[in-house]
Each structure stands twice: as C-alpha cells, then as structure tokens.
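One structure, as structure tokens, below. Some questions next.
As you look at this complex, bear in mind that one protein chain is not there, while each of the others sits in place.
As written, the chains take the letters A and B, and residue 1 is the first residue of each chain.
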Amino acid sequence: MNNVNDIITQELRAFASSLLESGEVSAFLGFAHGSLPMTTRPFVAKTPEDAQKLVWNSFCVLNLANYLPALLKSIEPPRGPKDPPPEGPLPKAGVIATGCWSRNIVVQTQENQVDRSRLVIAGVSSRGMVDRKKVLKALDGKEITKIEEKDHDLIVEADGAIKELNRWSVTRDNCQSCVHSSAVVFDHWIGPKLDDRQAPNRFKQIEDIEKMTADERWAWFSKEIETCIRCYACRNACPLCYCETCFVDDSNPQWVGKSIEKADAAIFHLLRAFHCAGRCTDCGACESACPMGIRMRLLTKKLEKDVFELFGDEAGMDASKPLTMTTYKLEDPQGFIFEPKHGQKKE
Amino acid sequence: MSNSYIPYSAIIDDITVETEDASLKTFKLVIENEEERMAWRHNPGQFAMISVPGKGESPIGIASSPTEAGSVLFTIFKIGSVTTALHEMEKGERVGLRGPMGNGFPVDTAFKGKNIVIIGGGYAFTTLRATIAYLLANRQDYGHITVIYGSRSPGMLLYRSELEQWAKRGDISMNVTVDRQAPGWEGLVGFVPTITEKVAPSPENAVAMVCGPPIMIKFTMPPLEKIGWKDEQMYFSLENRMKCGLGVCGHCTCGPLYVCKDGPVLTRTQLKGLPVEF
Partner (left out) sequence: MKTIFLNEKELLALLASWCETFDVYAPNDGKGEDAACSVIGWGKIASKEEFYGVLPDKIAKGVHKTSIKPFFFPQPETLVTFTSDNKPCAPLANTVGQKRLILGVRPCDARSVMLNAMPYRDDPYYQANQNKTVLVGVGCNEKAITCFCEKTGGSPLGTDGLDILITTLGTGFALEALTNQGDELLGSQGAALDEALLAEFTKRRESFAADAQKANSTPSLKGKDLMSLYQSKIWQDLSQSCINCGACTFLCPTCYCFDIQDEAIRKDKGSSNACACGTGGCACDAPSVRRIRYWDSCMFPLFTKHASGHNPRGTKEHRVRNRFMHKLKYFPDRFGALSCVGCGRCIRECPVNIDIREVMTTLLAVD
C-alpha cells in the first residue's frame, strides 16, 4: 500500500504537471531527491517532464518561500533596469507549501516581497520534517547509507546494521512544537488534510531557558554559538532575510566584526534574531541549514513566544492584518519598558 | 621571507584639490624610512594599497612617474570609507603604503620605439599621467605621442596646469575635450569616442592605452577598429575589487586571472580569451 508521502508525491506531480502543461504557471517550485540519504534539493520544474522529478518526504527541511521573490522575478519577461513593467498579468509560479511556508508567503505579501496573485499554492499538511542530526545521534554517529521511510517509522541502514526508528521521535524541535502544520493559504490541496496538532508544551524549550539565571543563560548562549563559522547558512535559508545588504556585510558603517570571535558571532546571532521578531513562523530552516548544529532557532522561538504572549499575534496567519512590529494598539503591554528585569527569573 | 602585508609608513607631504567639486585630490606621499624610500621602484600603470589605520586599505593607481623620485603621487576619488578618511586627512599626517603592485604598462619593452596613443576618460587618467610623464622624460625612446583625454566639464579635468604645459610642447599632441561646451572653455568639445574618430591615430607601429569608464571604452573600440587597430595593440587597465594585492585573496579574479597580479594592464587579445568578470 502506498504511504502518505507516495500519495502526496503522486498528487503533487500530477498537479504541477497539469499547471505547466496548461501554461497556468511557468515554473513549479518543490523538492527533488538529493544525492545522499536524508537530503532533498529545492527544485524548479519548468516542464511537465520536470514535474515527474518532484518528491515529498520527511526531509524537505528548507523553506521554499525563501526562493519565491527571485523565482517570480526570473520568470518575468527580460527587460532593462529602466524599462517599465510589461502590460498585462505577469507569469505565475506554483509552489508546494506547508503551514509554516504558507505563513511565510503571507508575511512576504505583507512586506511586498511577493505578489500573491502570481502564485498558485499547493497546500499540504506537514507531518513534521525529520532532523537528520537526531537520526545520526540515534545511530551513535554511524554513517547512514540508506534510509527508507514508512508512515510511522524510518528504516535506517548504517554501517551494515539496520535500525528501525519511530519517525516522530526524530522530527525537528520546531515541528514537534508546531500548532499550524497545514497551509493557511492555498489554491489547491495535496494529500490528506490533517487537523492542527495540539502541541501541549509549545514553548517548553523556551520556558526551560527562561528559568535560568542571566549568567546561566549567557553561558548557555555562548556555548550554543561557539562553533559558529559565520557561513550565514541560517540567514540565507531564511525567507525573512532579503535585505539587499545585510547589516553584517555592511562596511560603511560597519555594525559587526567579521571574525568568529565570540563577541562578533554573538552580535550576529542576536541581531539576526531580533530582525525576525513578529515575522518568524518557526519553520526551522535556519537550524536545518546550519552545518555546525547550532540551535539558533531558540532565539527566534523566544521572540515568537514574546510576540504571542504580549500581543496575541502569530506571524503570517492573516494577510489583512499589519505585522506586529509595524503597528501598535493603545492597550499594548509596555511594562517591559519600565521594568528592566522583565522576563528574568524572580529573585 | 619578506612580509608584503606590512605597509611602509608614509607622510602626506602635499595635497592638491584637483576638481571643482573636490571629489578628487592628489596626495603626495613620502615614505618615512630613507632606505625604503630610496628602494621604491615602480612602473607607470602600477598601483599601491594606501591605508588609513582603523579604516582599511584601498587600491589606488600611482599617478607619478618613476622618474619623479623621492615621493609618490596618488589622485584619489572620494567614494568609500578609506578614501573618505583620506580626504579628511591633512598635510603631515601618516598613512600606510603597500606596493607597488601589478604589472604596469610595458613602457620599457613592448612600447619602446612605438608611436603611443593615450586615451583616457574621467579619473582613470591618473596612471596615464604617470605614463605621459615617463614617456616625456624618456622622449627619445618613443615615436609620436598622441593624448586624447576627456572629462565631464573643464572643472573636472585633472592636472590642469600640466595639461597646459604639455600642450605647449611640440613633441606631444594633446587633445583635451569636455562633454559639453562650458563658459571660458576654448578646447575641444565632445565625447572621447567622437574625438578619437576625428583624431584617427594611425595604428602603424603604434600601441594604445585606453583607460576610462566601461561605456567610454566600449564606444572607443569601433572607431579604432575601423582604421585598422588590432586587439594586441590595445592595452586596458582593469579595476576589480582588490584586498591583498598579491594574487591570493581571490576578490579581484577575472576568470583564472588575478587582476592585481596578472594585471591590471591587459591587452584586448588577453581580455577576449577571458570570462567577462570585470
């Protein structure tokens, strides 16, 4: 019997293929197989034949929204920098979107980065993506040579031995605490639609850190970022990071040092996180992209928690509402302005 | 092993404001240590790294000829953080100087005995000034010398007094032009490609150096080609982003070439075999 991923893959290929065939879209963005176990490749199908390369599995960890602004631009008819945009509607692109990715598309429309009318969104329910670092850990760091995915289990081959893992036990932290797993905006549905999960301890990881003293928290943070190589995979995998020149790259003025020394790496991570406040959907792409296993997502998760608790907002849930950080209400809490110890452990 | 990353200490001996908008100034630098100062040698067309400690380094073409010993001239356009800091400095202050770097024009080899055509636009004229001064100091080694130099307006011309002195000499043909007619201007008017077409320097036993904005270079090629100029006779100077100046750091690469070391001077023949990464 076909498992869920196979069903989604088949439906996705058929849908993308029909859109490309009919010319409704010029490109369809999804994932193709990677060259190693537990990898996938973001992939743009341009023809119905290409669409047969699309796949769906538990390793689709990057956020496809990240590619949309450039993809939409790339399918526009070529024109010079000073030429006016062509008349009539511009070509469309299709994309598959889970809950978080679709919420990022909403944020992108709120921030004028993509034009919703140029997208055909294939909504899907995410069953949680697998954290390959957790799989490696479960196999004691052995090299994984093959992995087969069933609905609830992963059959992992590592150094000749075969091990069965419960799939949910190795899904990413952000997926385990996710409460919006299904696309919130879509034009077509792919696969079974699942009810939103009731993550019982949505902010547990953050609450544990909040319980620490300031010194403990600093020690935790310093340890977490100590292996940062400043490759910016986290930033570049993030659909929120689209500034022409990022503050870390700016040299005139220079806001942050370029080395991997602690002060420089710390400023990079802290400022990057704050830029995501009220916009981050906890998609986990930053952590999945990090080659060093840094859990920088905990910084943005803390901001997600604050925005939720202080303002009752969740990013990307409603395109008609302004972004949290671009508006205010008279009744907004402002205690944190006057109480510097807000959020710290009560002595 | 010598350490090419340590700059010489140099003192700003003089500053000349070149243009009416003061965006270009010429700095006369004197290397502090006498031994290092005496050992300094460069070719016209080479460049050096000038640094303002705390701000960084910037690659700048050398504007003086090796025949003008004792100091080194740099005409600097105020554009980034280093050049802005330099523009704020005063006579007597200390800067760092690393170099000379790159290959420079082959004035002592391929150019010897040739007729020389120098075509420059805007502030790319700086290393051409170095070249002209060198050629004039060794006048007997070269045939006809033709200079075509254009700028936006009379007030934006570099080295005004020298241009006038050269124009009075009989052994160099000066064609200085401005883009549009301006009050008090009695020289040529028109873009560099147009003037090039009018002057039509013969390609016979000649070489040309063409330095200026990409658009000027692009439109200067057809009139030269029309009268028989060959790719191997035309020399350009590239201006890629540079950091080390030693052919290592990778910033200035144009395909396989390190512009800082293999260039910045390249013939059109060389350029045509390269990816267009400049």
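What we mean here is this: contacts are C-beta pairs under 8 Å (C-beta built on N, C-alpha and C of every residue); 3 or more make two chains touch, one makes a residue touch a chain.
None of the values given here were measured: they were computed from a predicted structure.
*Asks:* Return the single residue from A:6, A:187 or A:249 that touches the missing chain.
*Replies:* Residue touching the absent chain, from the options given: A:249.
*Asks:* Quick one: which of A:143, A:164, A:309 or A:332 touches the chain that's been left out?
*Replies:* A:143
*Asks:* Check the options A:4, A:19 or A:62 and report the residue that touches the missing chain.
*Replies:* Here the residue in touch with the unshown chain is A:62.
*Asks:* Identify the residue among A:40, A:57, A:174 or A:300 that touches the chain left out of the display.
*Replies:* The missing chain is touched by A:40.
*Asks:* On chain A, where is the contact patch with the chain that was removed from view?
*Replies:* 34-36, 39-44, 62, 66, 141, 143, 145, 159, 226-227, 229-233, 235-237, 245, 249, 251, 254, 257-261, 263, 288-289, 291-292
*Asks:* Since one chain isn't shown, list which residues of chain B touch it in the complete complex.
*Replies:* Those residues of chain B that touch the unshown chain are 1-7, 9, 51-57, 79-80, 83, 93-96, 239-241, 243-244, 246-251, 253-256, 273, 275-278.
Here, only the chains that are shown with their structure count from here on.
*Asks:* Rounded to a whole Å, what is the gap between the Cα centroids of chain A and chain B?
*Replies:* Computed from C-alpha means, the inter-chain centre distance equals 50 Å.
*Asks:* For the complex, give me every residue of chain B touching chain A.
*Replies:* 80-81
*Asks:* Over in the complex, which chain A residues touch chain B? Could you list them?
*Replies:* Residues 251-253 of chain A touch chain B in their complex.
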